[in-house]
Each structure stands twice: as C-alpha cells, then as structure tokens.
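Here the complex is missing one protein chain, while the rest keep their positions.
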Amino acid sequence: MSTRVRRLEERDKPVWHTLYKATVPEEVIETTWARLMAGASDFHIALVAVDDQDTPIGLAHVLFHRSTWSPTWYCYLEDLFVDPARRQKGAGRALIEATYREADARGCTRTYWTTQEFNYRARSVYDEVATKSVFVQYRR
Amino acid sequence: MSTRVRRLEERDKPVWHTLYKATVPEEVIETTWARLMAGASDFHIALVAVDDQDTPIGLAHVLFHRSTWSPTWYCYLEDLFVDPARRQKGAGRALIEATYREADARGCTRTYWTTQEFNYRARSVYDEVATKSVFVQYRR
Amino acid sequence: MSTRVRRLEERDKPVWHTLYKATVPEEVIETTWARLMAGASDFHIALVAVDDQDTPIGLAHVLFHRSTWSPTWYCYLEDLFVDPARRQKGAGRALIEATYREADARGCTRTYWTTQEFNYRARSVYDEVATKSVFVQYRR
Partner (left out) sequence: MSTRVRRLEERDKPVWHTLYKATVPEEVIETTWARLMAGASDFHIALVAVDDQDTPIGLAHVLFHRSTWSPTWYCYLEDLFVDPARRQKGAGRALIEATYREADARGCTRTYWTTQEFNYRARSVYDEVATKSVFVQYRR
C-alpha cells in the first residue's frame, strides 16, 4: 500500500510543528512556516505524507534552485522527516517519490539530498531509490 | 602573496569560457554566461582570481539560496576551478576566502560546497579553510 | 537475555558449513575447517553463538597476530556471521563480546574488524560496541 502525499496546508501547522523537530530557535521555525505558507518561488515547497485521517505523519521541504550546470533547475530535498512511530511503512519513500514528481514537473535535471554517513535506517531506503554520489561536503 | 579576486566582467568571457571546462553542452555554457551577466538574485555570482595583468586564472560560481534552517541565506560554492598551470599558488584559497566575504556581507549562516572524495589536491586546501561534514550525498 | 557463546566443536560441522556461506571454493572451506580443528596458534579460533538446544546460530573466526605496534598481539575478527533468521536477538553482539574476552585473555592491545561501508544493519551494532576508525583499506 502506498502512502498518500499532498501539499502542506495552513491547518497542518500544529502537526507540522511537532514533526519539524529542528534544532534551531523557535523564531527560525516561525520564519520557515511563514515562508512555506507565502509560497514564493525562491523558497521550498512542503509536502506531507498523511495517514487515513489526512493527518501528516511525515514531511519534505523541497527547494528548486538554479545551477550553472542546468538550463532549468536543480531540486534539493533539504528536510525529510517521518514520525518515528510511523516509520518503516513507506512514508519516507512516498515523500521522495512525490519529490521526484515535483522535480519532473519543473524539468529539473537533478534531484539530490544529503544525510549523515551513519544514518543507516534512512540510507537503506535511499539506496533503493537513488545513488550515493562520491561527493563529500565541506562547510564553514 | 595573496591573489587578487574580483567580480567577473563582460570582457572576461573568452578566458572564462576556457576556464569553465564544464562537461555540459555548449548551450548550457551560453545560458550560464547570460545568467551570470544578467545578475538576477536567484542566480550565482561569479568571482575570478586574476594575475598581475588582471587576467582570470581561476573562477568561483556562488549561489545564495534560502534554507529552512536559516532566517537569512545559505551560500553554496557550486564551481571552483583554477587553471591547472597556475595552481598551488593560493588562487583556490583566495577564491574561497572571497566567497566567505560575500557570504558574510549577506549574513549567510552557512557556506558549503562538495567535492569528489578522491580529489586529494583540492581537499588538502579545503581541510585548511573548512570542515568536512559527515554528510554523504544522494542523487537521482 | 544474553546469547551463550562457546568454542566450535567437531560435531558442529554440518551447521558450521551451512552458516559459513563463503563465496570461496569448497576446497577452501574444507581447508579452513581442518585448520580450525587443528587448533594451531597461527590460525583462527572459532566461536559459535548457540541456541537453547546448543545448536550454532552464528559464528566468529578470530585471528591473533603480531603487530609492529604491540608487545603482545592484535586480535582480528575476520568472519562474523549470524543466521539471517536468528538476527536482531543479540547473537552478533554476544560473539563480539566473546571475542573481546578472548582478546583480553591474551593481552591483545587491539581488537578490530572490517565491514562494507553499506552494511548498515551490522554497523548499527558495531557502533554500539566499537569505534569506526578513520582508516580506509587498499587491496591488490
């Protein structure tokens, strides 16, 4: 059975807030929520995987940005999170597949994301739907 | 002696084209050039490291994009390239430092880039100015 | 509940053979069995995790070898295998802990093993009982 995925809506805020356990200050979370709702083209779209009661059990925040290597767009899946109590049922995979559909709808030439090397549970899913690149990330 | 870095200009096109050995079709290169010159806020800025004759010997294409984890911006150094005949003289480091200054000017909360795991020569420089993250990248 | 671990014995051969799904020719398996039973000091010891009927459900082949960095020995856990149908019950961890006890009994100054980077299920256990080193392995 595949999980249904839809766009995040205003009424989802309490559940979104619970799911989005960011380790950032509350004001950043409020800013992110406001930007998600504003729907400007330079910010992420938000997708939610929902259960039978249409309650979000997982979320994906997806940014489309320009690349010097693409005439169209790159699709960056910045956040992917599923309620720990609702995992291993396909919600993560459904969110990735919905992200792919959004990328395809915009003609994106690449969809990508990063994850911690030791995030084994997530990587076992990612290995099935994507390819681990040979790129390592540097940060200041 | 530190290398001078400045913004890319129209007159740099022939040298930029030679430096930017992208493995993408010529039309993408033309599109990228046009976008760099247009200077829209959703596209990369281009920095060049220049020699004493003000001729570019290296380039950096830098994108500022929104993040769900930042009230301001993230700074993504997508391309960093130095003429092989002019390497090991600090041009790469000068371009990264110039990128940091651009990021600081915009209040970016993160500056990052990726490189191939086996790009040893570049990584020996990156290790001195940044931190390798524990993140691995997945792609479709 | 902890799994019991004991030394491999002659009567275990049929089960050992089934567990030891080496991708090597049958003759190598026979040679390995003969060497395990011979018990020479330059070959591995074999430990088995057993169920309530004393039937092996997992095995460990452990070599003690000299090192230029140790006055005593290094302990190399070359094979660690648990029947897929009996996993996630602690047999792997029990085998590692028994290996540690054997290493301690010989005064080994290091116990180590390798695993494929993408062997997530095993690594989630290894992360709890050991430390991933920063070493990568080269082979001819």
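Chains: A, B and C, in written order; residue numbering restarts at 1 for each.
Keep this in mind: a residue touches a chain if its C-beta (ideal position, glycine included) is under 8 Å from a C-beta of that chain, and two chains touch if they have at least 3 such contacts.
All figures in this text were calculated on a predicted structure; none of them were measured in a lab.
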{"item": "Among the chains presented, those that the missing one touches", "value": "B, C"}
{"item": "Residues from subunit C at the interface with the omitted partner, ascending", "value": "22, 24, 27-28, 31-32, 35, 41-44, 61, 63, 65-71, 78-79, 100, 103, 110-118, 123, 126, 129-140"}
{"item": "Contact footprint on subunit B, counting only the chain that is left out", "value": "118, 120-121, 123-124, 127, 132"}
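Heads up, the rule we're going with is that only the chains that are shown with their structure count from here on.
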{"item": "Overall pattern in which the protein chains touch one another (line/ring/star/complete/other)", "value": "line"}
{"item": "Most remote chain, CA-based centroid, reference being subunit B", "value": "C"}
{"item": "Chain closest to the assembly centre - both centres taken as Cα means", "value": "A"}
{"item": "Distance from subunit C to subunit A - Cα centre to Cα centre, in angstrom", "value": "40"}
{"item": "CA centroid of subunit B to CA centroid of subunit C, Å", "value": "48"}
{"item": "Distance from subunit B to subunit A - Cα centre to Cα centre, in angstrom", "value": "26"}
{"item": "In subunit C, residues with contacts to at least two other chains", "value": "none"}
